[in-house]
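Following: one structure in structure tokens, then a few remarks.
Excluded from the complex is one protein chain; the other protein chains are retained at their positions.
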Amino acid sequence: MDLESVKRYLEKGGGEEEDEKKQGSTIDGLPLRYFERFIMQGLQVDLIEPGRVVCSMKVPSRLLNGGNFLHGGATATLVDLVGSAVIFTTGAPLTGVSVEINVSYLDAAYLDEEIEIEAKTLRVGKAVGVISVEIRKKKTGKIIAQGRHTKYLAMTSKM
Amino acid sequence: MDLESVKRYLEKGGGEEEDEKKQGSTIDGLPLRYFERFIMQGLQVDLIEPGRVVCSMKVPSRLLNGGNFLHGGATATLVDLVGSAVIFTTGAPLTGVSVEINVSYLDAAYLDEEIEIEAKTLRVGKAVGVISVEIRKKKTGKIIAQGRHTKYLAMTSKM
Amino acid sequence: MDLESVKRYLEKGGGEEEDEKKQGSTIDGLPLRYFERFIMQGLQVDLIEPGRVVCSMKVPSRLLNGGNFLHGGATATLVDLVGSAVIFTTGAPLTGVSVEINVSYLDAAYLDEEIEIEAKTLRVGKAVGVISVEIRKKKTGKIIAQGRHTKYLAMTSKM
Partner (left out) sequence: MDLESVKRYLEKGGGEEEDEKKQGSTIDGLPLRYFERFIMQGLQVDLIEPGRVVCSMKVPSRLLNGGNFLHGGATATLVDLVGSAVIFTTGAPLTGVSVEINVSYLDAAYLDEEIEIEAKTLRVGKAVGVISVEIRKKKTGKIIAQGRHTKYLAMTSKM
């Protein structure tokens, strides 16, 4: 996958603004595969090169938890999504499934705070890829979360 | 927190159907803290006792990934949410923050498949709680994902 | 690998008592691949069946940490070793490398305490195996540690 396509995937979440307008207003009426858009809406790609992607995002109200900071599940999903995208920048095939994701939560990110998400490949082999993802406060560089994502890449044969 | 309140939290996602109907139809217009409802809508509590919660859910179209099975980020969020809820069943205070979440992905769960989410406390100390969460296919018992969730509980003093 | 061979591997640590007697008395003089024997000496296999192994062990003085309980590194190594052994009980080839190991530490195991180590396969595919390992106090069943171990199995082609 070329870098421009990875960038577009991250910034569009695989869908179009138009689709969204047509959606119904209840949770049950949400369109197919809405989840990625729901998380990534507002994400910007600041840097993209083989093996490394840096994105930024303003923490939106929809992703807050009961304590009014970025939800741990949303954080884990960003580790998943940006971690998957960085694999594609190395020319790995578009297929692949998650084997393991882990996240340490280090600080809170509040409403409208600018966060930076950096994903780096630690290893991209024929079968297994491992990515490190760090989420930081853009202003201070303070780490909000650090995680790793292991993917199985060789999907021609069964995992 | 009493068991009935934990059950209500899991099944209502902290909100009401009425609120949902009033929401706007674009992602930007989504209400505050919409994320938990978005994930948990449709979740049912099948069993709740101190230290153990079993829920079930039909995989909804909104939570699918590009491969048309339950999104890894949604799975991680279920580990977070049901794992947090089970801590409350032991009488632990409602506060607490996630320290670490990890998930191994073992199988795919497709649209409308019934899944079962079982959370068990491994340890609930004064300061640190650790929970194991397993997600299975209800029909066959086959494991879809297994994770652990570490929480810091003693929020009166700073973490 | 047949069950009897897996049992022998776990109980002998791949070596013989005779070899050990001949070794020099300094750390530098220790024989090749001494590490596994050093950890596993004293381990007994209580149950072995396809996909499940239960071992027991008395915590030896050599594996204590500065706080006089079982060292976290030794615990992680038991997750590695017994986790690898259980993969062999399913007929998986002897090859394979670790991709990820994680361990939550829940309680302390003191000198001469009997511990039980149970490893179960969560998934054994063509390429990826995932194992859950739990270490408990034999007397009370209280959990000392819980971990997961991900292995890449298909070593004919490169990882």
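Think of it as A, B and C in the order they're written, each chain with its own count starting at 1.
Please note the rule applied: a contact is a pair of C-beta atoms (placed from the backbone, for glycine too) under 8 Å apart; a residue touches a chain by one contact, two chains touch by 3 or more.
Quick caveat: nothing in here was measured; it's all calculated off a predicted structure.
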Can you pull out the displayed chains that the omitted chain is in contact with? A, B, C
Name, in rising order, the residues on chain C that touch the hidden chain in the full complex. 14, 20-21, 23-28, 30-39, 41, 60-68, 71-74, 76-78, 80-81, 97-105, 108
By the contact criterion defined above, which parts of chain A meet the unshown chain? Give residue numbers in ascending order. 102, 104, 106-107, 122-123, 130, 132, 143, 146, 148, 150
Residues of chain B (touch criterion as defined above) contacting the omitted chain: 99-100, 102, 125-128, 130, 148, 150, 152, 154, 157-159
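Definition applied: only the chains that are shown with their structure count from here on.
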How many angstrom lie between the CA centroids of chain A and chain C, rounded to a whole number? 35
Using CA atom averages as chain centres, what separation in Å is found between chain A and chain B? 20
Which residues does chain A have that touch at least 2 chains other than itself? 99-100, 102
